[in-house]
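Below you will find the structure I want to go over with you.
Missing here: one protein chain of the complex. Every other protein chain is in place.
The block that comes next holds chain A.
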Amino acid sequence: MLAWIELLSAWMIPMLIAFIPLYAAYRKVPVYETFIDGAKDGFGTAVSIIPHLVGMLTAISMFRASGALDTIIQSIRPFLELLGVPGEVLPLALLRPLTGAGSLAFVTDLIKTQGPDTFAAKVAATIQGSTDTTLYVLTVYFGAVGIRNSRYALKVGLFSDIVGFFAAVAVCWLLFGQS
């Protein structure tokens, strides 16, 4: 099953890249011109995200560098450990929704130092793999179309991050137990 899905993932993109123009040519669409026509918008879209992402990443990296993030993690540590969250995994609770690259680096380091088959490594990998970086997704998706008032979207994203975090810990307890 797993091998099959991995094979599918690997084949999917090349097949898609070949299938779409092939089918379009059959439907008499001028494929190359249409490609250029659509691709033109890609650059503008990427550029329009820049202000949003610069604003957000500036605040996040200042937050990390000032030591504020560490202090907050330390202050919620006893509470989270009471709930069965392994101590090594704690920083992920705040890192995951804020920075994708930061949390990936953290998880990679944890897997390296603790060993890939430890309970903490499995919890961390589950958290990293089961959710996306809320602030990044919000910034990029809404930034690309110029939405400035995101209404309740951020609350929903952060709420699902919290639920996902504890769900990951609980599921790992169920499946792997403490080792």
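One rule holds in what follows: a contact is a pair of C-beta atoms (placed from the backbone, for glycine too) under 8 Å apart; a residue touches a chain by one contact, two chains touch by 3 or more; residues count from 1.
We take it that contacts and distances are computed from a predicted model.
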> Per UniProt, what's the omitted chain called: "ABC transporter permease", "Polysulfide reductase NrfD", "Nucleoside recognition protein" or "Molybdopterin dehydrogenase"?
Replying inline: "Nucleoside recognition protein"
>> If the hidden chain were put back, which residues of chain A would touch it?
In response: 2, 5-6, 8-9, 12-13, 16-17, 20-21, 23-24, 27, 29, 31, 34-39, 41-43, 45-47, 49-50, 53-68, 71, 101, 104, 107-108, 111-112, 115-117, 121-122, 125-134, 137-138, 140-142, 144-157, 159-161, 163-164, 167-168, 171-172, 175-176
